[in-house]
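Everything below concerns the one structure shown next.
One chain of protein is taken out of this complex; the other chains stay put.
Presenting chain A:
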């Protein structure tokens, strides 16, 4: 903002704005603008932006009861907001210093269990009071003006001239005639695109290698153990009960597809049992073992209603009948839960006779082929 100019060019050549400078500065000299009151200037600028202020309902009369009241209200709200914000800081920083500790322990003081609610409430009060105060301010103390702004539709002039520039540039590039360049550009574009996408190939893996979907940790002679690793004898469970078992291999209870339900049928259930075709001898006495992974979406089926012999999946409510080889009888599941063939080993503990004979878990495109 200085008029002291020491550029070398200024002593010699002309440095005046070109003829395109123009604009409203040419219409209104600084002297003219200086003579206008502020409100006029505001309206003048608004008109340049296509805005006309139609109507102004002035705010409350200065010094009137209405104004005093509104100012009191807004001031009170801002004050309360500040108070809440400071209180937030005091609670936040003071806990464990001059206030009781904030860290919550089972059975600890009321202060620590109210710490988060207090912080939330104080923060909410600060924000809300501030917000409401601001809205009241605009509603009660500011003049209400109604303004109207023109909506500019697309300009034909702009379209034609821009089009001419674009087409001109394209024409000058000569790409239409210089076929070799277009073709080599296309060729290069394809290659570059491919090159840029190629590293994503690192994500791709062959899902069929080693058949991870079709096999589990179960194998001949692998014991059925509880979550804590203890093996199970046939006498351990009451008739009608269900226990979740895992293969006795390291990390067996964290395997995503090995979880199995060992169910001891009641005599009436056993009498009514219709095993799946070809899987008649998969149980052991009154014990049957089914995969716990739902054949619908892979949730662990967990809720066993022994009165009706049904196992319910809590995710989408598929129901399986354990007396019919865990056949789906309601809900979206389409296939029976796979059955694990079991027997007991020399020491009298349950073991698997083999892995599941089909893939456990949800259905997929080529499941039948694995």
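Heads up, the rule we're going with is that a contact is a pair of C-beta atoms (placed from the backbone, for glycine too) under 8 Å apart; a residue touches a chain by one contact, two chains touch by 3 or more; residues count from 1.
Criterion: contacts and distances are computed from a predicted model.
Missing from the rendering is one chain, named in UniProt as "Cytochrome bc1 complex cytochrome b subunit" (options: "Phosphate transport system permease protein PstA", "Cytochrome bc1 complex cytochrome b subunit", "Protein TusC" or "DNA-binding response regulator"). Considering the whole complex, the residue from A:100, A:275 or A:362 that touches the absent chain is A:362.
When the missing chain is restored to the complex, the residue among A:218, A:246, A:304 or A:350 that touches it is A:246.
For the options A:76, A:148, A:181 or A:357, the residue in contact with the chain missing from this view is A:148.
Checked against the full complex, the one of A:80, A:99 or A:118 touching the unshown chain is A:118.
Within the complete assembly, residues 1-3, 5, 30-31, 33-34, 45-46, 48-49, 51, 53-54, 65-66, 69, 92, 95, 102-106, 116-121, 123-128, 130-135, 137-138, 142, 144-151, 153, 203-208, 212-213, 227, 244, 246, 253-257, 259, 292-293, 296-300, 302-303, 312, 314-319, 328, 330-335, 361-369 of chain A touch the chain that is not shown.
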